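Just one protein chain is left out here, and the rest sit where they should.
Chains here go by letter, A, B, C, D and E, matching the order in which they are written, and residues are numbered from 1 within each.
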Amino acid sequence: MLLAILFIFSFLFSSSNALVGDFCVADLKGLQSPAGYSCKTAVTVDDFVFSGLAAAGNTSNLIKAAVTPAFVAQFPGVNGLGLSMARLDLAVDGVVPMHTHPAGSEILLVVQGSICAGFISSANVVYFKSLKRGDIMVFPQGLLHFQFNAGKSPAVAFVSFSSPSPGLQILDFALFANDLPSDIIVKTTFLDKAQVKKLKAVLGGTA
Amino acid sequence: MLLAILFIFSFLFSSSNALVGDFCVADLKGLQSPAGYSCKTAVTVDDFVFSGLAAAGNTSNLIKAAVTPAFVAQFPGVNGLGLSMARLDLAVDGVVPMHTHPAGSEILLVVQGSICAGFISSANVVYFKSLKRGDIMVFPQGLLHFQFNAGKSPAVAFVSFSSPSPGLQILDFALFANDLPSDIIVKTTFLDKAQVKKLKAVLGGTA
Amino acid sequence: MLLAILFIFSFLFSSSNALVGDFCVADLKGLQSPAGYSCKTAVTVDDFVFSGLAAAGNTSNLIKAAVTPAFVAQFPGVNGLGLSMARLDLAVDGVVPMHTHPAGSEILLVVQGSICAGFISSANVVYFKSLKRGDIMVFPQGLLHFQFNAGKSPAVAFVSFSSPSPGLQILDFALFANDLPSDIIVKTTFLDKAQVKKLKAVLGGTA
Amino acid sequence: MLLAILFIFSFLFSSSNALVGDFCVADLKGLQSPAGYSCKTAVTVDDFVFSGLAAAGNTSNLIKAAVTPAFVAQFPGVNGLGLSMARLDLAVDGVVPMHTHPAGSEILLVVQGSICAGFISSANVVYFKSLKRGDIMVFPQGLLHFQFNAGKSPAVAFVSFSSPSPGLQILDFALFANDLPSDIIVKTTFLDKAQVKKLKAVLGGTA
Amino acid sequence: MLLAILFIFSFLFSSSNALVGDFCVADLKGLQSPAGYSCKTAVTVDDFVFSGLAAAGNTSNLIKAAVTPAFVAQFPGVNGLGLSMARLDLAVDGVVPMHTHPAGSEILLVVQGSICAGFISSANVVYFKSLKRGDIMVFPQGLLHFQFNAGKSPAVAFVSFSSPSPGLQILDFALFANDLPSDIIVKTTFLDKAQVKKLKAVLGGTA
Partner (left out) sequence: MLLAILFIFSFLFSSSNALVGDFCVADLKGLQSPAGYSCKTAVTVDDFVFSGLAAAGNTSNLIKAAVTPAFVAQFPGVNGLGLSMARLDLAVDGVVPMHTHPAGSEILLVVQGSICAGFISSANVVYFKSLKRGDIMVFPQGLLHFQFNAGKSPAVAFVSFSSPSPGLQILDFALFANDLPSDIIVKTTFLDKAQVKKLKAVLGGTA
């Protein structure tokens, strides 16, 4: 019987499920290295499935928007696999403020409503467009980009990234929600000090 | 005035928009290299937007399913950016047959209906689950996987890949839709010759 | 004396032998990450030599063939170095069934006898040829391929991979040697249920 | 004589100097691909040497600073080699405004004077310090960072990048030196419209 | 009939065989980029097969050895696939002199005779051993290494590389077979000038 084949090949399969080269589900309590998290040893199908994007994020806030990530820190199954996702909910007038992903390119897919999205190249050229349901738009790695609701009803989008951990640097938070001294902000952005102080006040920044 | 700054930095921006490191929209009629297509020189926002996934694919076929890709060959804006997408339409009883993507990992996002999806690891372990709307599932690079409609109404999913050109090798097409001699198929798959001949007949294979 | 040079440069060499960037012999009992195993600290020449491919594998089985891997799990010295090997023994009528390596390209080198080898592209084109002693053939990453003895005497080949852990997914094992339900196999492969049941029986599959 | 060795090995060296894997000096008028420029065929030592960083940049401008790049577009020898450089001249009170390099990490080396440098992480934590002559500081890829003269005399620094084409996105130029509509800027940055208009005026932006 | 499936998927396969992501057989007369050669458009199985390693190299020379490469320049099928091979023939007393591969790690497989092989780490530690038929040894990227016949009969080995174009820098040729001035060699190697002149004479070097 062919059963004998099993013995020939089976030693190939004697190591753990977390075979390097097949997959490496993140052990979120394990070590991190430049390549990602160390691998979890016992794995089930639930490690590869994530339901956290099913529900709308809470848009009852000033930007009338919510970003729900499924990066490796939320969805350990993508560790080392070179991709991840997130969900965007935009109420009417909702906006995802100017931001970058330092470590990944992005594709946005509009699944509900209409969204105006754009990015700015290193050459300072602006590329923006109003997208309808079913449209996709790609944002090259590391460039400033934004999205806002371009319609009169709530909008929903799902975004994909070329990294399990693309990062997210929101311009206003980076500048105004920490203790970077106002004088340094003024000096390096040419913004008026009053403007800086005003935004620090609302975003919780100090100094 | 600050205008003078422009002169200092402007020589940085004198090269074409298709700056290496920012983006490289594919010139689909240009040369291909192992890194992708050569870069298009004149670029507009429309190079970064793709509407081809907006409409449902035609599922009036035997598998009752359609796959609509937005790989680099359809969506030149993703060239070199490490990601791409596709749309899956599954009528009732629709199925995306067993297949692999030789060059990319995948995340499937269910946006309508219910889909049963699974993959098989190198250790021959099967991971499959019925997914509801909003669920996502990751399929590690190069492994056999499948999706089929698990509900009683049409289902739609969008899939993201970790490569602009992940490839798609559908098992039945690879085995039965070309001129690979039946004797070789029998010898290398242990399928009965009658089974091979039957599937070659329906899929258009010869030899 | 030039001996003094030693003092100048020696602080460069004060870290362990397992210098990142030179080599990283796998500690097989250590942690795995997406980049491979953690590095062993004490290293000798024997970590870089492997004799497990010297002896023929046992081909007294139904496929009349044996695959002996020297992947990182068997040969820790290749960890992080981007390559590995394996040995193929094919008795008369021996066959290495249809399979893929999800994470690596392969070159096959025939060192004894004659081997017919082939692969199938994403475009469903078949590339196969009978190879003689000394011939080499390359199989691009992730594509289905096969090898069988094309002569009247035993054949031996050595295969090289572009990864320390290329993986190995044998089609028949993936489909028929686990608990993937027969109905799902039928649905996603178009094989007849009787065919599926027959192969599950010989390969030890259930469900 | 050993001369005979030459005949044995010489066929290895019959291809052009621009051997793939050794180096690939950019043909700046050639094609670009995601991996860089196509290779120049005739190469001399001058392709590997660049003198454009020897002279101080002109700091007679409002930021009292100059950035002189030696990216692949200026220094074709670095094409495909994974690194590049630039020179920073900072007059008294000079500042390199808040910016990112979308495609590369940076190390700054102070060779004259004193420079205050900092970056902001995705977690909105600010890391900044006054650096003296001989100090180096690393700025991780894609994160907002800045430098300004922290002393009472001119300062000079050289910066190294982990890419031949790291890109440079200066925040003020990205926001205010193009035709991105003021309303969109206001909406996506929370800046006051008057502030936006003021900076557009000085930086040459429209809309 | 299932034939209808063909229509659904066929548009995926309408581009050329040289699909980015599947394979990219080198057009050796085409352009080179940092990622390799541009892709050939018409491809047959013979592009993936190479017979040039079948015959022994000519060892009637002073080193009593021959190296026959199957790098991308000889075997275009490996372009972009991350691996290549070469054949080593060592007559009795044959030697492959001290050398490096700047762009790839290597595995040596002894198929006939006995070979003493070794490498030297960045920490100046020597790892060497006499290998028998069937043994394999790995040489980490870029490190000095050597092989010589350790037995009393001819030896043959096949070597695999982790790059289609690993490069080959033979120490004696690099130092003594070109016009690098003897004074510079003496200054940078501490060799006696007489020694330098002697080796320049036999290897054809000038200056």
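We adopt the following convention: a contact is a pair of C-beta atoms (placed from the backbone, for glycine too) under 8 Å apart; a residue touches a chain by one contact, two chains touch by 3 or more.
This is a predicted model, so every value here is computed, not measured.
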Check your understanding: Missing chain touches which shown chains?
Key -> A, C, D, E
**Study point:** Of D:Leu31, D:Leu143 or D:Leu168, the residue in touch with the unshown chain
**Key:** D:Leu143
Revision key, fill the gap. Of C:Cys39, C:Ala103 or C:Cys116, the residue that touches the missing chain is C:Cys39
Review point. Residue-wise, where is chain E in contact with the chain that is not depicted?
Key: 95-98, 100-103, 116, 118, 120-122, 124-126, 128, 140-144, 146, 148, 167-169, 171-175, 177-180, 184, 187-192, 195, 198-199, 202
Practice item. Just the residue numbers, please: which parts of chain D touch the chain that's not shown? Key: 2, 12-13, 17, 19, 21-23, 44-46, 48-51, 53-55, 70, 75, 77-78, 81-85, 104-107, 109, 111, 118-119, 121-125, 127-129, 131-141, 143, 158, 160-163, 190
Review point. Where does chain A touch the missing chain, residue by residue?
Key: 31-37, 57-58, 60-63, 65-67, 69, 72-73, 102-104, 163-168, 170, 173, 177, 202-204
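Just so we're on the same page, only the chains that are shown with their structure count from here on.
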Exercise for review: Treat touching chains as neighbours and tell me the shortest step distance from chain C to chain E.
Suggested key: 1
Practice item. Determine whether chain A and chain D, two copies of the same sequence, contact each other through the same residue numbers or different ones, counting it as same when over half of the numbers at the interface appear on both sides. Key: same
**Study point:** Per Cα centroids, the chain farthest from chain C
**Key:** D
Practice item. Select the interface copy of B-E from among B-D, A-D or C-E: the correct pair shares over half of its contact pairs, counted by residue number. Key: B-D
**Study point:** Cα superposition angle of chain A on its copy chain E, in degrees to the nearest 5
**Key:** 180
**Study point:** Euclidean distance of C-alpha centroids - chain B vs chain C, Å
**Key:** 26
Check your understanding: For chain D, which residues are shared contacts with two or more other chains?
Key -> 31, 33-37, 102-103, 167-168, 173, 177, 202
Check your understanding: Looking at the whole structure, which two-chain pairs count as touching?
Key -> A-B, A-C, A-D, B-C, B-D, B-E, C-E, D-E
